[in-house]
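All protein chains but one are shown at their positions in the complex.
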């Protein structure tokens, strides 16, 4: 009824960038479905290639990790097995995403930011996630399931935010599920150097959340947070 | 405990631009305090001048209207009697605003947008509202009362939003208090041509709110809304 | 000799967004040619689908409406019958647009704005309209007709302008042809809720035109206007 | 009846940056009034200081040049004798500018661009020119003369446009008065190195004007032009 | 070891826009490789078409000129013979660019700017140059040669910089190789009118370089320079 849909270019993305939001939602009994467009086999598996893995072995390895991480976070996961580096639009990928939107009927959508000059799969994933969301709204576009409404979209933080035009306008307090996110991050053995990076990032965004939180929330400095960039206007019944 | 502080350049501003937000808050039992920097005696009282009012008469008239409108909206109102057109920074105005912040301890702040090439009092009011908010946070800045936290700031919609760099990122559903806002607008006799304008604006922003509202809110097309531009990142415990 | 070319993604667009400009030009004896890239069969015909129309019936219905509306406005209309939702580039569409530019030799071009996060057909139509304009200028690009010059391009207003980066820099007084635009809007039965919306928009943009008109034009508040965003620098022999 | 008001920080500005627009207007029998806020005695008279001139001599020299140049261009000139480098707001300067607006009742206003990191007098002049224009519109602001309407404002080109956020959106064909502008430039002996610079600039902007001119104007490559940035939306009865 | 890779849409681009940077590098004994995506046969050869050349003749002519100009500048040149006007992505072009990156192992990359509303081949060339650079970094992307590092990217100046979002952040002093660039420009007979244009541009950018050069460089006003826009942060061991 109030599901979250997370659409990523590669499997690692949902852990590092949105693991807290996912764990927070599932900890409250909500459904979260992750759609991985590719296995990140070319662009984010350098260490496996260096070990001599074949393409199939790389994919199987990344799939295994991703399934394990999704399980820790309490989320379902789907794979579209599109080629990565570069990700390109195929009718199957677009069709699959439209169908997934209509199946999940998300109340919230998370995906990549609009720009990333260090990884072009990310803006591509952003563009196709938004495009399929609009198409899933139209009765004239065929396919199983009901058309969807207009769920809000939140972009997660890229690696070098200032170079990507990423201006955080939402800071999500994930302190209560931080351990869960940490556990999921430990699974991604192929990208160990990122563990420390994202722990510091969680702490820094948490400090900023505390600095920006009004009297109502009153967060302490020891908060952990994830930064997001909301794309469409927030619709609300209360200013806060 | 969860007060709202509304800081405006002239008395009319709080009715046209934020009357819905004010009525919504007071309808829920919250305190709202409006701080009018000037009486709008030079810049927004053309019809009174044309009738031959003196400066004092203009001010008294605008004060009367504003008090009446505030009463309809259920809010308190304070006047700083700074000169308008142009509003300029004086030690008294800055001091008064700092003291007001500390007295009210707002959980939410509403004020003008950062730019308005059609009325320079508006960006000035924006600047001094933000500046006094920061100063009110510092223990080293003297004055009565306790320092404040970091309440979120929402800018209300200027008359020609696209010329003012105003990009609405919050649409507030004010349908349930629309009658109250309408009643307040009727009081501002000096600016009657604005009544129709802001009724249509409420309806149009409401339609946009409906178009942007996800499955959780599910607003109908007949919604009334006010548009705001949030300045600092939203800090939250839930994406929605 | 001084023709206007209007390139739209779907048939409705030229009525709501540019009906005034079209009627104004034809009322002065100028030729206006409208190029509809698609019939809007999937993205803008929800009510027909809900009535159980087939694809061909939807297209025929939209074509009929569009031809009628064009006639009311005094304009010629061409259909490219590209698929919509999503519109995609095909060699035929690009070829057809280049040929149309060269046939019409437009002195003015109207099309969609560069961005629209609510409808991706619109920015696509913008992009291909600009691209084919440039290609039509080059002697090295084959095809019938003469190469064209560098006609100015005006983007018409999207539905939620602030979310589309649309900053109006031209306000066109269409008061004298307002009745004609109203008549054309009445034809678009499938999108009746838009009639009231665009009437209010015409009035609001008209009020802004009055507020921005210098002593030379001196427009009254009861003006009707359409907003446009000029893409290339205005070239002129007089500042006004 | 259709006067042009040119407001500059220093005397040289109106020649280099707007000499063509001025000559074009006066050649058509229109009144042009130039308001020089300062004599440019500190910021733009380095060569005179190096020759050992006193402050009064520098001012007298700059005044003489400016009067001569204005005469060549057919324009009236007023001096406010504010200090330059830095120009600062005084009640006298603001008052003087408001009065000048009301006296001249301009149909067109020319002034500096909003930013210039190489010369802070320019953005100051921009800001006070816009501020006094708004104040001159209000019946509540005292002073001789009638309130003004809303004349369009055009910013002239700064020396390093890309560093100043200057995006030309108007290219004015000044070919027919180029000789007049050249003559005026020759008068400004203190800044001779600028003569060649602005001749090339006129030629380059002219070439761009040709490239951007549609079939109606059809300018040749040998055009001379000045670039301007229009601040408020153009209000028009015809797209062209 | 410290090679420069220059990727252009058409042959002329590297001469007009980057001839100075190329000559400067080769004059210091560095390797420079130019990759021309197309021969500019449709978009930049209008004068040849008007003379009745066939497609093959146009290509051969442009190739000849380009080879000669590259020789004068001391650089190697490769041709990808993609169609121009419009340039489109093909697997061969992408593959070829990735391979070229890995062969050259550039320490510096030069290419077009991100936007150009007057020539869509330029932003396409920009996009594919950046995309292939990222792909060439990934061990998972097959092909001959070693993966590359992260060479800085500099965009060269488009014809109408302000319309292209081009803000120069690097001014390269090319005075010592100006004669060489001049010689290369003279070869491009098909575009003679550009010679004067780029000579003046070199002089103007040189003057700006002098104005922006601190005490360490202390450039004279008679400098020649080329403007570039650096895309990624500069990494340095010294601020200067």
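First chain written, first letter: the chains are A, B, C, D and E, and each begins at residue 1.
Please note the rule applied: contacts are C-beta pairs under 8 Å (C-beta built on N, C-alpha and C of every residue); 3 or more make two chains touch, one makes a residue touch a chain.
Quantities reported herein were computed from a predicted structural model and do not represent experimental measurements.
From the list A:54, A:90 or A:221, pick the residue that touches the absent chain.
Considering the complete complex, A:221 is the one touching the chain left out.
Based on the whole complex, identify which of E:182, E:199 or E:212 touches the chain you can't see.
The missing chain is touched by E:212.
Which candidate, E:154, E:198 or E:224, sits in contact with the chain we can't see?
E:154
Touching the hidden chain in the full complex, which residues of chain B are there? Just list them.
These residues of chain B touch the chain that is not shown: 94, 130-131, 134-135, 138-141, 231-233.
Under the stated touch rule, tell me which residues of chain E contact the chain that is not displayed.
2, 4, 21, 24-25, 105, 107-108, 110, 148-152, 154, 168-173, 208-209, 211-219, 225, 227-228, 230, 232-240
List the residues of chain D that touch the chain left out of this view.
41-43, 45-46, 49-50, 58, 85-86, 117-120, 163
In this text, only the chains that are shown with their structure count from here on.
If over half the contact pairs have to be identical by residue number, which pair among A-C, B-D or C-D is the repeat of A-B?
The A-B interface is reproduced by C-D.
Touching at least two other chains at once: which residues of chain D meet that condition?
168, 208, 211, 232-233
Mind giving me all the chain pairs that touch?
A-B, A-C, A-E, B-C, B-D, C-D, C-E, D-E
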